[in-house]
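One protein chain is absent from this view; the other protein chains keep their places.
So, chain A:
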Amino acid sequence: MRSRSKMRRWKMAVLGVNALLLVLAGCQTQRGEPGAPPEGQAASANGVDPVQPAGGELTFALATSPDSLDPHRSGLAVAVRVIRTIHDSLVVQDDNGQIKPWLAESWDISDDGLTYTFKLREDVKFHDGTPFNAEAVKYNFDRIVNPETKARNAVALLRPYESSEVVDEHTIRVHLFEPSSAFLGNLSQALLGIVSPTAAEKYGEDLVRHPVGTGPFKFVSWSENASITVERNEDYHWAPETVQNAGVPYLDRITFHIIPEEATRIGSVQSGQVLAAETVPPQNIASLEQDPGIQIFKTDTNGLPYTLFINQSREPWNELKARKALLYGVNVDAIIKSLYLGTYERAWSPLAPGMLGYNKALENSFSYDPGKAAALLDELGWKAGGDGIREKDGKKLTLHYVEVSPNREKRNDIAAMIQQQLKQIGIDVKVEITKDYRTVVFENGDYDLYGNSQVNSDPEALRSFYHSSSTSVAGKQSLSGLKDPAVDRLLDEGNVETDTAKRIKIYEQVQQEIMDRAAIIPIYVFPYTVAASRSVSGLSFDYLGYPIFNDVVLQEK
């Protein structure tokens, strides 16, 4: 009996070792790949482009999987990192937020701010050979606003768009239903990138997996939850002035590996299995900075910081005092200090510090004060019960906190900390960690507290989160549920105001109003970090903090 079971264990052990060997063998071949001469290199060796440095493959580890590579039908920042390599936009924002030409050579804005006339480049074509022209741009805009496309963030970005008309082959006139100072900035975003009309017609909904644009890289393949490969566009010569290399990118190809596990992702770049990895966990930054083979790129993302939205359409959070209690009862400094080891900056406002009109006066405008929070809840009649949880009319004070799985940027851990912090002021926090946040939050609106952030280019981004006309949640409200005439009026004014100084004043005021209403708890400003091998140079970031690969060169170590 015993010897047989021993035998079986032995066999199991052999099997286990075999499996391990297989895995290792897999790694080996993967690692070997970049060494093999990729097809693209043959072209440069043949003297087609002799000045071009040796290409090679950049392997770049992403923290999560993109949802879609159709720019109009995505909302994830991680997807944009890939989308940006495949798709170009009409205009580009430089480091100062100024609008510069890209696919559009120049543009005119009518005096009433309702008509934009773009003169397009004439020498651009899509990866599938389709010529880029006014017709293609019109197709793209109409596609975004067509409800059948089920466009996501792109609709909000294109918002005042009404229609467009083709003036000639390379001139397009765009009509807005109201002036928008955010319009050009929004057009620069990858989510309003121009897709090939031929491909969009051909693939339909499937364009999410077969993206075709005019970008510096062409889509090659996507293997689910594993990797996405793009190769350089040999015809590319229309890069914007924000990158140094206006022509064909130096890299032969980029393979984005999807490695959600933090330790594995960082380990992969340290061991050389990938050349770069995004989103370095705070605890690894210090040790990586000492690693002689590794360099760390860090850039602040623009838009809306990671913010906890208090759903004020639900009781008791419809009361200002209850929301204020949450604001005073959450110790954001402790979160920044323990989870992020001080490597993230604390957020104080609905906007990230790099945004136009950021209200600096909000910084340090309030502090953690559990006593004040408790007093506010007392005033509302929530009295401490036997188990320390407050009650009112026999009802316990609970808070439904929804957060998304997997644990991106330690957001689930924030939930665990806030659960303990709010327990101290007598609130029973029920944390729900779900993959299906679309249903729970956006379709059913079943949350009291939900965290979100958004990379964006213009403070107009506030509209979909705070304007009463927003219908992103349950078809009836914004994430905050704020329905306030003063905020609405300011948001409307800010969008049409053309004088930048006045716009800044308006948005400063909006941020103040939102915080006065305790609509949100701002938590952190996300620094986008990339750990890369020293052999990688030329990696840059656009205004929003997305990586740009046009100038990247791989050097022999």
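One rule holds for everything that comes next: a residue touches a chain if its C-beta (ideal position, glycine included) is under 8 Å from a C-beta of that chain, and two chains touch if they have at least 3 such contacts; residues count from 1.
By our rule, contacts and distances are computed from a predicted model.
Chemist: Hey, which one's the missing chain according to UniProt: "Dipeptide ABC transporter, permease protein DppC", "Pyridoxal 5'-phosphate synthase subunit PdxT", "Response regulator" or "2-oxoglutarate ferredoxin oxidoreductase subunit delta"?
Modeler: Of the names offered in "Dipeptide ABC transporter, permease protein DppC", "Pyridoxal 5'-phosphate synthase subunit PdxT", "Response regulator" or "2-oxoglutarate ferredoxin oxidoreductase subunit delta", the one UniProt assigns to the missing chain is "Dipeptide ABC transporter, permease protein DppC".
Chemist: Could you tell me which of A:284, A:470 or A:511 touches the chain that is not displayed?
Modeler: A:284
Chemist: Touching the absent chain in the whole complex: find that residue among A:375, A:417 or A:474.
Modeler: Considering the complete complex, A:417 is the one touching the chain left out.
Chemist: Identify the residue among A:76, A:334 or A:389 that touches the chain left out of the display.
Modeler: Here the residue in touch with the unshown chain is A:334.
Chemist: To test your reading of the contact rule: which positions on chain A touch the chain that is missing from view?
Modeler: 261-263, 266-267, 281, 283-284, 286-287, 331, 333-335, 337-339, 341, 405-406, 413, 416-417, 419-420, 423, 431-433
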